[in-house]
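The complex appears here minus one protein chain, its other protein chains still in place.
All chains are identified by letter, namely A, B and C, in their written order; residue positions are counted from 1 within each chain.
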Amino acid sequence: MTAARTSPAADVAAWTTDEMMSVAASRALADVGTCFVGIGLPSTAANLARATHAPGLVLVYESGTLGAKPDRLPLSIGDGMLADTADSVVTVPEIFNYWLQPGRVEVGFLGAAQIDRFANINTTVIGDDYAHPTVRLPGAGGAPEIAASCGHVVVVARQSSRAFVDRVDFITSVGFGRGPGDRERLGLRGAGPQMVITDLGIMEPDRQSCELVLTHLHPGVTLEQAREATDWELGAAADLATTLAPTTEELEVLRRLEATKGSR
Amino acid sequence: MTAARTSPAADVAAWTTDEMMSVAASRALADVGTCFVGIGLPSTAANLARATHAPGLVLVYESGTLGAKPDRLPLSIGDGMLADTADSVVTVPEIFNYWLQPGRVEVGFLGAAQIDRFANINTTVIGDDYAHPTVRLPGAGGAPEIAASCGHVVVVARQSSRAFVDRVDFITSVGFGRGPGDRERLGLRGAGPQMVITDLGIMEPDRQSCELVLTHLHPGVTLEQAREATDWELGAAADLATTLAPTTEELEVLRRLEATKGSR
Amino acid sequence: PGVGSLHRFRDAVTHGWPGPLELEEHSHAGMANRYVAGASGLPFAVLRGYGGTDLVHQTENIRSVTCPFTGEELAAVPALNPDVGIIHAQRADRDGNVQMWGITGVQKEAVLASARSIVTVEEVVDELEPRPGAVVLPAWVVTYVAVVPGGAHPSYAQGYSERDNAYYQAWDEIGRDRDTFTRWLDDVVRAGAPDPARSA
Partner (left out) sequence: PGVGSLHRFRDAVTHGWPGPLELEEHSHAGMANRYVAGASGLPFAVLRGYGGTDLVHQTENIRSVTCPFTGEELAAVPALNPDVGIIHAQRADRDGNVQMWGITGVQKEAVLASARSIVTVEEVVDELEPRPGAVVLPAWVVTYVAVVPGGAHPSYAQGYSERDNAYYQAWDEIGRDRDTFTRWLDDVVRAGAPDPARSA
């Protein structure tokens, strides 16, 4: 979203913060067997992972495609190419009931219009009054159950103080609710969000408090910038690290994938 | 089962009481669109109907075959030919949940090891003690839900005073329970057994009492014989009729079908 | 699938234009299970869903049910049984049997859950040759078949047409603005002018 800036590593071509985000998100799928993929940013990152370090990654889309192997970015979860390349295509009730619900899928990969310090996700309404919202968002889709039932969840979202808030206006998909123990109390069987990847850095939940804490800053981003783009008092890990800049291969593959978007 | 006897109609070849039973049962499918078929006697009769007066009859087998068109008698509900000739093959959960349960199938065609005056069916145990039965029967199979959910039910069973009893030892599949109103009380949505076809005649439930009453005697069978082969005081309809003897075509087709049983 | 940014829907919700909407909102899993219950002749479906979300506070149609064996609480949603279910499929035979393949979603359930159904198809053929991944809806559960080639446009029909992505993009512009949208309604829908999105 923000303008491209030159990486501090001299041997790496210029990349945008969005590209850094997608690359960092794709790396979160290292050693992952199966991934339930939302459309948009998560789909880009998951396909980047499959095209680089994780060729065996099984992509599951809620349209019912198990093991889809797209060679371009799908235009929607219903893209025919997903069915053409899948190991198996099942119905939508089946993908939710037989595949997602029992916790068979290791990672749920979600976007978020608004997310809070406990990694709860809002994709429904901005504003206090559901019936008369300030902004109406697209809605829940498959996210509530992905967030509930996948082994763990990775969130990909552009960071801003409007999007990263103390408390979401509406909980569409549960992260850690109001804090420790809430997932267990609610009977949510997955471990919840373990990583939130933004265009500025990476956040992870604190093991005690469940609150999102900054663990990585992307190259060239300052802690100040990350805090300014967060509506709560964003904590930073003691060992706050700098994300590895995108490699030439990662960038090449990502750009090739992105270029397919306009191809049809 | 009993020996062949000559039909009173001189122009009809000799036929067995079993043949009369299958023919009478096949005629019960006149103007029926869809039939859920149990294996054995019901399958013979349903296939006879399809091969004679009801070429468009949709046969549904609980193995998941919708619209099977076997040209021989299937060896089991899982006979591969049923899948090969079906309009659609679905899973076993689907055949029960999407097709049988909502009442989509007009007629359920069932056999019975034991049946009582209220057309309740026992295919589980003979004897008073479930844990120590006199005779163990094959069990429920799909029958309880076929009896519950089909538009109505037709039963085909050889008549004897051991099989046609005042009260079955075990209710595997509900006919009319203990009498009028029981189906409604139990939430059974189909109309229940409307016809019980035996090797001696045809019984139908009395509209008031729900008790099975003899409405037809097969040619050559006396009311006495039918009553002897029934353990309760079998009532006869005021307009007790004689079943039409099997036609030459019916017999020919039936015998051709029966001959396929030994062919594999 | 892939309906874009829903500008008109969002305008209706936030500003009540052209009129206020009554909403009942579910997750995809919840909706899928409502159709399953509807197709199954059951009054409700059970799922692990909605727990801890604010969706449960916005409708009476998300409740809970207790497992009679384990005592566990689960979400329950009521069956959906539309008066009419309308889907698009690839083809039908002359008897009215319908064949569809690719991503079939919740289409079978939508037909089976509905009191009556209309299936639009790309073509009618003499025989539905079996093919991988194909689902057949027998004629006796389909009320009407209508031949509507391209009936999924701007979406696609696997094996017949591709997604018209340019249309989606053009539509996004049309849908974004009330005036443009109103003009489109007047010109294209009411007066039958060529669709500017189609020519995009």
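Keep this in mind: a contact is a pair of C-beta atoms (placed from the backbone, for glycine too) under 8 Å apart; a residue touches a chain by one contact, two chains touch by 3 or more.
Just so it is clear, the structure is predicted and the values come from calculations on it, not from any experiment.
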Who does the absent chain touch among those shown? A, B, C
Among B:Gly177, B:Pro193 or B:Pro246, single out the residue that touches the unshown chain. B:Gly177
Return the single residue from B:Thr134, B:Ser161, B:Thr222 or B:Thr248 that touches the missing chain. B:Thr134
Out of C:Val46, C:Val148, C:Ala166 or C:Val188, the sole contact with the unshown chain comes from C:Val46
Taking the entire complex into account, which one of B:Pro42, B:Gly64 or B:Pro219 touches the absent chain? B:Gly64
Chain not shown: contacting residue from B:Ala24, B:Leu59 or B:Ala148: B:Ala148
For subunit A, which positions touch the chain that isn't shown here? 33-34, 58, 66-67, 87-88, 97-98, 101-104, 149, 189
Suppose we count only contacts with the excluded chain; which residues of subunit C make the list? 41-48, 61, 63-70, 72, 74, 76, 78, 130-134
Subunit B, residues in touch with the chain not shown (by the definition above): 39, 62-65, 75-80, 82-83, 89, 91-93, 96-97, 100-101, 124, 130, 132-145, 148-149, 170-174, 177, 182-183, 186-189, 264
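In this text, only the chains that are shown with their structure count from here on.
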Between subunit B and subunit C, what distance separates the C-alpha centroids? Give it in angstrom. 41
When the centre of a chain is set as the mean of its C-alpha atoms, what distance in Å lies between subunit A and subunit B? 58
Report, in whole Å, the distance between the mean C-alpha point of subunit A and the mean C-alpha point of subunit C. 26
Where subunit C touches two or more other chains at once, the residues are 108-109
